[in-house]
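What you see is the complex with one protein chain gone and the rest in place.
For reference, chains read A and B in written order, and residue numbers begin at 1 within each chain.
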Amino acid sequence: MARSAIQSAPSNAPVALISDFGYRDHYAGVMRGVIASIAPHAAVIDVSHGVAPQDIVAGALILRESWRFFPPDTVFVVVVDPGVGTPRRPVAVETNSGVRLVGPDNGVLWMTIDQAGLKHAVHLQSERYFLSRQSSTFHGRDIFAPVAAHLSNGVALARLGAPITDLERLTVPDPVESGDQLIGLVIYQDTYGNLVSNLTRARIERLQARFPSRRLLVRIGSSVPFAIARTYGDVPKDSPLALFGSFEMLEIAVREGNAARIFAAGPGAEIRVRAQP
Amino acid sequence: MARSAIQSAPSNAPVALISDFGYRDHYAGVMRGVIASIAPHAAVIDVSHGVAPQDIVAGALILRESWRFFPPDTVFVVVVDPGVGTPRRPVAVETNSGVRLVGPDNGVLWMTIDQAGLKHAVHLQSERYFLSRQSSTFHGRDIFAPVAAHLSNGVALARLGAPITDLERLTVPDPVESGDQLIGLVIYQDTYGNLVSNLTRARIERLQARFPSRRLLVRIGSSVPFAIARTYGDVPKDSPLALFGSFEMLEIAVREGNAARIFAAGPGAEIRVRAQP
Partner (left out) sequence: MARSAIQSAPSNAPVALISDFGYRDHYAGVMRGVIASIAPHAAVIDVSHGVAPQDIVAGALILRESWRFFPPDTVFVVVVDPGVGTPRRPVAVETNSGVRLVGPDNGVLWMTIDQAGLKHAVHLQSERYFLSRQSSTFHGRDIFAPVAAHLSNGVALARLGAPITDLERLTVPDPVESGDQLIGLVIYQDTYGNLVSNLTRARIERLQARFPSRRLLVRIGSSVPFAIARTYGDVPKDSPLALFGSFEMLEIAVREGNAARIFAAGPGAEIRVRAQP
């Protein structure tokens, strides 16, 4: 039975869900059912269940790009968990900025912990906050959803398990500087085919500062070079451009088109920014 | 920071979301997070985020076919916005029937304004109702979601920007009458492969009235002609039929099958209704 004896607090924190469960099966829906059973007054907000199966980096980026826009007491549940049924630990984390994170300790939480600041982390071990029967394949339903619901209800993180400090880390590779070039790569491809890189505005500005009189040009793979624009409106329809999109990273796009398709590129593709002599 | 200083009113209007953000990325989820931050008590209802990328006509039809079935004070946010980052205007509209619409002024709102009646429209300019930092690529997050949340909280439309009257219009083409034929086209294809046309019941009835003793037959492209049925049950399994579906427009379907696949047709395909001699 999913309904727990532990009653819900009068005022609930929102619970936000990220997973690679997709939209065909009942897996995400069952997590919502478990949360509604334990914390009926919690607002449950889907961030996305469309993370590519077992793609920990994509899950980590989606969480990192989302958490800032949610209420500061939100409990995020992130289930991208290729290691379910192996000794990887289930964890819950409290950050300095207030948001809490629940999921497998496989790095998927790390980029957000890094931004929001680690306050406290525990290895989930108190089975009284799990469903009473746990499967070996669906910890989203049996462990993560009920724990998040109890956190929403006001249960203290410290009651969920023993403190840990050796959380699994995951970072995107740093761009490399080489002469008048900055060499980065695509870290995320979105629905529109926009290709988000690991090149921050600061890195690009530093390159420009080193070559103040030169123009920066961008290439993806062996493409012709194109300019960094401020917005889509700066180029004609169907033209490629590089711009700082919603991730605040350099992003390759095609106005009203699909850059991933046009450049036949995706995550891992090389992006070069050159200060053109 | 997403959380706004402007507090929420005691009773909130529902906020309904339509977009082409798809279900892979966090874009729709982040809009929900922004709304939860500003209007935590608003019910947020997804209509669809599966509009084909940048397909303004599909977005407009989905809104037109939905608004009537929602509470009359609903605030609809529609983000199908190929012109983000160009000078197209962000707008908010109040209709005579009560529903409010927020989105880009690119025609996506027009068919519904036409049905519900235009009461008041504004060009969104008051940045105090936007997120404090706006990107040039994600107005759904930075402008439309926060504005909708403030409308849900009770902020008056007039405070959001200057009134405008020259909204961008978008209509589906009218069918053409030619002798004993009515020539229309497919305007929408749904998940099941049903093909919805621009032929209203009134237009079909007028043709029948002109040829009262003849039988109306329907062809899509160069298909064999088939009859107008009242319901799927009127034809055997796997047979094509034309009927008035949930859009209240003539719709080409195949009982328990996929008409789009079987007729290799989609939006734009010609549909002829003939009063057969």
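Convention: a residue touches a chain if its C-beta (ideal position, glycine included) is under 8 Å from a C-beta of that chain, and two chains touch if they have at least 3 such contacts.
Nothing here was measured: the structure is a model prediction, and the numbers come from that model.
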item	value
Residue among A:36, A:118, A:183 or A:262 touching the omitted chain	A:36
Sole contact to the chain not displayed, among A:13, A:57, A:84 or A:271	A:84
Residue ranges of chain A at the interface with the undisplayed chain	1-3, 20-30, 32-34, 36-37, 40, 44, 53-54, 82-87, 135-138, 141
On chain B, residues whose C-beta touches the chain left out of the figure	14, 16, 18, 23, 43, 45-52, 62, 65-66, 68-72, 74, 190-192, 230-234, 243-246, 248, 251, 253, 256, 258
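Please note the rule applied: only the chains that are shown with their structure count from here on.
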item	value
Inter-centroid spacing, chain B versus chain A (mean Cα positions, whole Å)	31
